[in-house]
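Heads up, one of the protein chains got dropped from this complex, but the rest are sitting where they should.
Per-chain numbering from 1; labels A, B and C assigned in written order.
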Amino acid sequence: MIKAGIMGATGYAGGELARLLLQRDDVEITWYGSKSYVDQKYASVFKNMVQFVDDACMDDNMEALAEQADVIFTATPQGFCASLMNEAVLSKAKVIDLSADYRIKDVAVYEKWYNIEHKTPEYIQEAVYGLPEINREKIKGARLIANPGCYPTCSFLSVYPLVKEGLIDPNTVIIDAKSGTSGAGRGAKVDNLYCEVNESIKAYGVGVHRHTPEIEEQLSLAAGKPVTISFTPHLVPMNRGILVTAYGTLLKSVTYEEVKAIYDKYYENEYFVRVLSRDEAPQTKWVEGSNFVDVNFKIDPRTNRVVMMGAMDNLVKGAAGQAIQNMNIMFGLPENQGLKLVPMFP
Amino acid sequence: MIKAGIMGATGYAGGELARLLLQRDDVEITWYGSKSYVDQKYASVFKNMVQFVDDACMDDNMEALAEQADVIFTATPQGFCASLMNEAVLSKAKVIDLSADYRIKDVAVYEKWYNIEHKTPEYIQEAVYGLPEINREKIKGARLIANPGCYPTCSFLSVYPLVKEGLIDPNTVIIDAKSGTSGAGRGAKVDNLYCEVNESIKAYGVGVHRHTPEIEEQLSLAAGKPVTISFTPHLVPMNRGILVTAYGTLLKSVTYEEVKAIYDKYYENEYFVRVLSRDEAPQTKWVEGSNFVDVNFKIDPRTNRVVMMGAMDNLVKGAAGQAIQNMNIMFGLPENQGLKLVPMFP
Amino acid sequence: MIKAGIMGATGYAGGELARLLLQRDDVEITWYGSKSYVDQKYASVFKNMVQFVDDACMDDNMEALAEQADVIFTATPQGFCASLMNEAVLSKAKVIDLSADYRIKDVAVYEKWYNIEHKTPEYIQEAVYGLPEINREKIKGARLIANPGCYPTCSFLSVYPLVKEGLIDPNTVIIDAKSGTSGAGRGAKVDNLYCEVNESIKAYGVGVHRHTPEIEEQLSLAAGKPVTISFTPHLVPMNRGILVTAYGTLLKSVTYEEVKAIYDKYYENEYFVRVLSRDEAPQTKWVEGSNFVDVNFKIDPRTNRVVMMGAMDNLVKGAAGQAIQNMNIMFGLPENQGLKLVPMFP
Partner (left out) sequence: MIKAGIMGATGYAGGELARLLLQRDDVEITWYGSKSYVDQKYASVFKNMVQFVDDACMDDNMEALAEQADVIFTATPQGFCASLMNEAVLSKAKVIDLSADYRIKDVAVYEKWYNIEHKTPEYIQEAVYGLPEINREKIKGARLIANPGCYPTCSFLSVYPLVKEGLIDPNTVIIDAKSGTSGAGRGAKVDNLYCEVNESIKAYGVGVHRHTPEIEEQLSLAAGKPVTISFTPHLVPMNRGILVTAYGTLLKSVTYEEVKAIYDKYYENEYFVRVLSRDEAPQTKWVEGSNFVDVNFKIDPRTNRVVMMGAMDNLVKGAAGQAIQNMNIMFGLPENQGLKLVPMFP
């Protein structure tokens, strides 16, 4: 039995962690941490949990939690996990951080894009970027996982094979991403009210979104050279889901079969990445509630570009599901344990 | 390993049966029946199933299916199951019919409300109305289950305790029900297009909806006398969920505690019925994707009425989940096997 | 040119007042009042208004506003209008109050249901309940209008003819109402976030909603005796629209034609009330953006009840549109001036 603690359990990603872990027999949640709801019943904050959880919310004492948990998930605001990290915690429990605190290796880049001082930069190098499809081996032995961002996960997995194989010029990559509203969090803001979001779509953070350097760092590693991309996120009137439509200029003429073979090379043994059939565009609804990323591509000979697409549930593969996938790897369990979820449709 | 066949597998209820059964290790789906999609890959009709199902759709040969299955689910249009029922089928496989064919004991009532001739009325008496919360013992030994309708399940479970205990006059019961659009099926009709349903709500089938006699029959059994009710369904712009708001006149003055005790008496040992805390109104999102029915009530001393409320996922407890609950009982399995699903939120 | 001032211009009802008045040539808006956004550009709060309004928001100085306006609309929280009302204001400008402050004649009932002290009860008797379909003559000469609530407008107009004509027992009336989310206002609350409202429906304020005594007062006047009703509002995932489904017990046997004749008697000369064709259920989308109320009914001989239905845009006929209808009457203009709006579909 793995004992798991969740910091930030009353946000949407925290709630998804609880939802997924509560359905397992081999994990026990020992700590529902929440700054805003201390001492309130967790099932009164997320009423879907009635009958599953009788516990009240705990405060944010990470050291106390480390005593009671084998693994700690931090689904907390930027800077929070870094501010509490120390050897006492890491010596007692594995930490999977769903915030951005340890994702970017260059602390100056982190501090510039997030406009925040990093309190424990000494752990950045140790932290493993928890994208199992590329870092599986490193994850196995890690103490501290930087769980990837939602947009970076979907963006990277959509374009990675063609960048890695040198099929496209990585500096021509433009990523136009669309996200459901749960990505905006559960804070009470006018901009996220039902009537403000419903029946509308808009871009936001154009040219300045914080997930940009994270995507660039991973693509640079794949390309073996510095990569700069355009990244534009959009807010879509739906609860869950991220769709990525990415564009890249081809460096040589290719056939459908050649490109398909490259995607298959990287993903045919990956349980959570489904390469769709020819001309089948990924759709967020087909992955909702699951840990899958559906990817596909379309060669456009007229423009010499390839359109790369990916669809994913932002709260699962984009947050809680990927965190649990990492936990499974760290604890030597089958990677898809508790995650063989058939997407919910409709 | 239970071998299961699904007739009508390409409708929404059929797809939900597949989704729920595919996540079990003790059930194997041997037949995806579909009149409209014969020989097409099932996962091309429901693309959430990619990687889970490689089978193509089969035709509607129920006898052939009975040879290959221990249990047959018929998620088919009214009249279809009745037209294929015979001793050869029932001697080989248990049948759980999700249509209305065997729900109503008086065939004349069925034929009048459904405007259809019943082809095998000789099986109506044998069929057990598959609402485990009241018919558990009969379900255990049944060969043929009439799986309850979505509205009747939510309506009945919301008002049953107070009718059974004689607390309200059953002939004053008014049920105002609201359903998500998956209840309207997957047929291509202008009325169910996105733009016609979105941003709108309407009543339909006012005074003539086919689920009325089914609710009345079950309430009559509970009351021990004939009951006539008002039932009005509404179409709501959401995929899943049924909410019932029911009104009844109290036959005596009662306190919150007294009514709460009655609900608890009937439901505290029922895994799938959650009686909410005082003043907590059931909400469809809190049960989405699960087999739960959340119920609650409010006494209104000004009008001497009680408002009874219930929320449920129409495709799970209102269709596929309840059918599987019945299957579990019929096969001697724990009733909640494969159904301990935490509702998905948001 | 009528000079109009709006207090509470940055709420949804205030914004709708601006939207409707800006499209008229005979009205000029002189004051966009807003406690929260003083000195900010109005078009930065409601960006649909870009190019139409260059003004900044003003504070809540009603006396100063009265100097600059012929009519003042107060789309403000309960108690606000009452706290600023005085002879100086009323002697200079007509006031149309969209809050509940002057709707209920018995101040004790108001104070009990709204849990607030009324600061100027001396104006309650003078105030005219601004439902033109029943109070047109009184509105003509009024200085102070109590603009009806959204639920009361739709509820009352749906059941009024049958109560007035004594066709139903008014104390059997049960009103099950459903509203879009703009009715919940533009305040930043977790409960009204997109992800909390979307894909869900729930009842709220069961048995205690503040619009109950307002409906009862008007129905009592129509019936000529005290009336007590059940009223249950629901929150629906859509921006706009109210649907009312009301139930009443018939006092005598009636035909469709007889009931239709009664509805026609009251409404055939009413521009804003459309009695639909037989068996056509009102639908909120068919009235969106307009000042119409669509009503219809269904006799249910099985239960001896009649189901009365009404659909309306809560921000138009339920708030801003009705307020402008009242303004038109008060200023001697054609009642539908600026309000001959074709509903927007889809």
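Of note:
One rule holds for everything that comes next: contacts are C-beta pairs under 8 Å (C-beta built on N, C-alpha and C of every residue); 3 or more make two chains touch, one makes a residue touch a chain.
In this text, all values refer to a predicted model and were calculated from it rather than measured experimentally.
Residue A:T232 is the one among A:Q23, A:Q68 or A:T232 that touches the chain missing from this view.
Note on the undisplayed chain: of the listed residues B:L131, B:V197 or B:V259, the one touching it is B:V197.
The residue touching the chain not shown here, chosen from A:L22, A:A188 or A:V307, is A:V307. Listed by residue number, the positions of chain B touching the unshown chain are 12, 181-182, 186-190, 192-199, 237-239. Looking at chain C, the residues touching the absent chain are 12, 15, 18-19, 22-23, 44, 46-52, 182, 199, 239-240, 274, 276-277, 280, 283, 285-290, 292, 294, 340-346.
For chain A, the list of residues touching the undisplayed chain reads 174, 176, 178, 180, 195-196, 198-204, 206-207, 228-230, 232, 234, 236-241, 243, 245, 247, 281-286, 288, 298-300, 302-303, 305, 307, 309, 311, 346.
Note that in this section only the chains that are shown with their structure count from here on.
Between the CA-based centres of chain B and chain C the separation comes to 38 Å, rounded to the whole angstrom. Chain A and chain C, compared by their mean Cα positions, are separated by 46 Å.
With centres taken as mean Cα positions, chain B sits 36 Å from chain A. Among all residues of chain A, those that touch two or more other chains are 12, 182, 199, 239.
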